Every structure is written in structure tokens, then in C-alpha cells.
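Below you'll find the structure, written out as C-alpha cells, and then a few comments.
Heads up, one of the protein chains got dropped from this complex, but the rest are sitting where they should.
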């Protein structure tokens, strides 16, 4: 499992989410409280939207708590929409290419969760990424694969539908192996204008996902950044959220291959 | 392009090849003389055989000239058969998973060269690695792919034939893209008992390859480790060498898909 | 705080201590049980004695649990005397130069503990390392400093006395700042022939230290590698142990500046 946080709203410093809060993402890299894995020290990453269409990206394999570059960057860079992630590897190697968020063109994507038996069907997964999207296949994670499968399944036109198709396909391959749990996930992704989040599991243990309205915008998190605040709202399992500056639209999320 | 060196014979310290000679592999990482790429600073690696069936492996993304671990390891470890490589990336990322030598079970493999247009047909390449061998596909290089394609094409029973099949298939895919040169390679690989080397190109510019008899054994190199010595013997293009402690057997190398 | 393990005896694979046991050093890098810091993911290191006078050294900033090089090395290398360490940084940066064990000539040294207020008197500490030893001052830790202070205080002739002098001086400087605890430490060091360990604190909370007789030799650890075994013997606080192949000699350890 991993931990992540995403923000959309008025431009704020990345550090307001990544390093500053009492239980910030950096704190969660050392000791998370609602995660299967307490320590998420297998790399980290940022994707932030500024003046360019494509996001800026920074990844490294060091534990987030140890990285001076991350602190400096978060202290300097403002953004109206950004994704941040700390990784706990589930079987694949620690390398920059396996750090989230992943990106392709204007899209960015991060994931917490896993597909049961993935190591057994990784080749099938890679084969289900189409020719055009394969150029972005740089690592070996199921996470990057779900992103690229969705990218090739109409992410641009229908984000929810594309992610449902990708998730459904991954889950079907897991069912073929018989290894449970087949699919547990939270996802955040963006095209630079909207923030999309999903929470889903094939069983009753969907990883946690919350959102909260801040003065400047909205933040979505794996677990609360500050437990002193009481207005974290859980996103129900089986949900897909489309978040723009003013609004959160919740729909049912139904993966189908 | 990259530079490499391999040794088979009585156990010697790795440093006798990797760091000590006048134009050692570490020197070649900074400034090689017979290479398309002068600087080979995109990572390095060692695979050495000791008491175990599988080789010990050490890789890092730092330039070889900068790595204290490499110097210390080479100074301490003796081996009767080892492969050492310094990398110049040709399009794929710098990561430990893209460093040579690659290994699977008792086999180790390293490569200098490239397949024209590889980035365009990488997905085809990955698809030609069979299910069993795909578990070893950790990076994105054409080098690792050739190894795994050969592994799945009978490397155990017929090393030369398997490598011919893998090379031929890679070259055929390159011809389909029309990007030249289609195939240029030198390869060294081992099962821990024998050292196999190949030199081949689809045109007349096969990367250089030499061997030399030392007092303790035989060394095979991309370029001479010490130009003061005059008895470096070039391995002809289109050759496959099987080297054991006493003998070098040369055969024609004819890739065919 | 950190965790460490040292071995002296018949040559064994490093992995018998570093990776194989139920609560191996690699396990302790993720989750230690008797440590102030549960996670020790700020780098790791090995120093092992083979045929050379000086030890082989391998360090990296990655968490030990994530490093493939470490596993491979530990699986291949045998040694009659070695030190292994996983680091939890206490204020100084994560870099290879701040990883233990440190080495100078034939000596290697590792440490778990801290000197209260060290950041305030680091310059004083550096000034107390003599000219000859300063060439080995590559990092900024109090640990490396204690080693070099001891090296310059007669480590070669009188290991216990030299370490007492270095520890006493460091403790005195801490007392000058008024920051408690002034000194808590366990140390392991070696000249390649003997293994020396110390356990000491200026208060009543000396970090834990145990040893155990294995069939092949003796292992000294911060915390047991395997709790199923009941014959771990605690080394009392305020002790200095000199361990050779057959014998453990315990003396009082009394730091004095």
C-alpha cells in the first residue's frame, strides 16, 4: 500500500499539503496510521500543474522523509492542482520509473492498492497496453499499467469509463489467477483542469479515502493530514469523484472488463 | 554504445580487470577510445561467479568512475569467471534495472550495441519474451530483451543457436521499421562454467571485440585494457566464441529469426 | 538510533546474519523492536574482512530492505569477521559518507547512539580530530567523529583506552551544552583480527547489546536476530568486550576526556 494526497483550488505552496500539516504526507512516509503498510519509504513523487499543459514531475527512490530536494521544492512551488505520493512497494523494484505519479502528456495518475497475483500475469497486463500507450510503459508496476490501460481505453473522452474498463480488465486477470484480494484501489488522476478520484475494492476492504474543503480549495487524501480537524469526509467505496474548483460530483464506480 | 570486459580462468581479483589496468573499464567509463560514445557514465554493473550457482550482482546508476563501492568490491572479491560493464544509454532511462549484466538463474548476460528503431517496436519485443522468462523482464532495454528472448529460445541447450534466434528476431523487427543500422552487437554471457561471446552487425560496422591470454586466464574486452600490450587478438565480425579455461572455440554466428 | 550486528569466527556468508534470520538486520531496518527508532531506513553499510588487510566496504542511502545489491553481496561473500549496520539518522543528512561502518586502514567502526546537543558543538568535535586522522573525516556524524577521535587517541595500541578518551571528550562537550542525554552508545570496531564492542550511557538508558555463541563463531547485536533462540546474553552497561575466535573478555568501560 501507499499514501497519497491531491489538491485543486487556488494556487498554494505544495508544502501546505506535503510537508507542513501535523500528519503530512512526509510524516505518513515514516509512520502512516490507516495503512496496511505503516512505512511508505520506497520512493515518492510529485506531479504539479503550472503554466504548461503537461505537469512538472519529481520522483526519487529515497524515503520522502529523507529528501532535501522535496522539502525545498515544496517550499518554493505553488500550484492550483497537484498530486503527491509516497510509495510502499508491493513486489516490484524500487526505482524512479516505479514511483508515482505517472504522466503522459497532460495526464497524471497515482494509485494506492494492488491486484492479487499480479506478478503471475504481468505479461498479460503489458500486452493489454496498446501500441500508442506502450511508449509510456517505463516501469513494472500494476499502477502504471492501470493508467496506461485507461489512457488507451478513452481516458480523454470518458475518464470514469476508461478507468472502469482498465480496472475491470485488471480485476478479471486477477480472478483468473485465483489470488485474493483481486482488486483494492484508490486512484487520483488529472488532466490539469479537473481532479478525478476513485475508491474501489473487489471485497469489502477498499483503502481509505477522504476529502476536505480548505479555504483555498479542496484536498483529497488516503488518510487525514491533520486529525485535529474534524471535517474530513469519507468517499464511499465504489465511488468516482470529479472535482473542479467549486464542485465535487460523485458517481458510482463499476469496473467491467 | 557501452564498454565491457569478461574474464575466465584462475580466480583473480576483479580489480585486475575493472580498475587496475592503464585503460581499465573504469577509465573507459570516463573516456573510451574505440567507442561510438566516449563517455559511458550511465551506470555500470558486475556479475561474478563464486561458490554459488547463480552469480553475485552489483549495479548502480552512478558513473563507474565515481563509485567507491565498486572500487572496494573489486579490491576484495576474487572470481574465476566474471562480467563487468559500463553503460552509455541509447534512449532508455538510467536505472539499476537497465544496467548490465542481466541475470536469470545461473545465466548472466551483457551487451554493447543497438537495434535500429527499437523505441518504435519495443512492445513487439516484449511480446516475444515468453511467459516463463517475462518474470525477469525488469527494465526497458533491448539488451535485456535479447537475453530473455535467447533464454526462451533454448539458451541452456544451445547457447549459439539461441542467441542467433534472438538476434535474428530483433534484427527482423528492426528491418520492419526501416531504421538503420538494424543490428550492431557484441555480447558476453555465461552459465558460470563457460564464457560465450559474440560479435555481429547487420552492416560492416560491428563494434570492436578483442581477447587476450593472461597468465591466469583469458580476458575478452570491447577495447584493450592496456595498449602497451601488443597481443590483443580481434574476434572477427560474425563470430561466436565459446571460451573455457584452456580453449577458445570460434564458430560462425548467423542470426536468423 | 540505529541497529547493528557483528560477527567473528569461521567464515560464514554475510547473509547468515544480515538477511537470513527471522529478525535479521534487514528486517530491523523496516521494523526494529528494541530501538528508540522503529524504522532504520536512512542507509546501511557493510565492512567485511577477507584476504586484504583493509576491509571491503559497501554503503548506500537506500533503506536496506530495498537494496538488491545488498542481498546479492550478502549471498555471495564469506567472511570471518564483519560489521553490518542500518541507520536511523539523528539530525545529519542521509548520504553514503554518513553511513556506517566507517573505515581507516585496517580499522572499521560502527555506532548506535547519540551525543546530546551535538549539532551545537560539531565544530568543536571536528577540531578535536587531529591532522592525520582528518583525512578520513568525510561526513558530519558524531559516530564518524568518535571513531576518528579514538583513532588519534591511540586506538592501535589501546583500543579500550582510546575509545574511553574519545567518548569522554564527546560527553564532556555535550555536558557543556546542557542537552541531555549526554551520551548513549553501543560501538563495534575491529582491526581485522579482533572484534571490540562497547555499551555505555551517561544515564541509565544504554542502548541494548547482546551476544550469542553460534556453532561457527560469535555474533554481537543491538537486538536479537532470532527471538526463538533463548541464549542471547546481554552485555552489561559500562562494558568493553574484546572478542577473538575463542574468547570474550569483558572489562569496565569508563570514558574520561
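General observations
We just call them A, B and C in the order they show up, numbering each chain from 1.
One rule holds for everything that comes next: a contact is a pair of C-beta atoms (placed from the backbone, for glycine too) under 8 Å apart; a residue touches a chain by one contact, two chains touch by 3 or more.
If you're wondering where the values come from, they're calculated on a predicted model, not measured in any experiment.
The missing chain, though absent from the display, is touched by one residue of C:138, C:177, C:216 or C:242; that residue is C:138.
Listed residues A:56, A:154 or A:238: the one in touch with the omitted chain is A:56. Chain C residues in contact with the hidden partner, per the touch definition given at the top, are 93, 95-97, 119, 122-123, 126-127, 129, 131, 134-135, 137-138, 140. Residue-level contact of chain B with the missing chain is found at 30-31, 38-39, 41-42, 61-63, 66, 68, 89, 93-94. Listed here are the chain A residues that touch the chain not shown: 48, 50-52, 55-60, 68-69, 72-73, 75-78, 96.
Rule of thumb we're sticking to: only the chains that are shown with their structure count from here on.
Homomeric contact chain A/chain B: same residue numbering on both sides for over half of the interface positions.
Measuring from the averaged C-alpha position of chain A to that of chain C gives a distance of 39 Å.
Averaging Cα coordinates per chain places chain A and chain B 38 Å apart. In chain C, the residues touching two or more other chains are 68.
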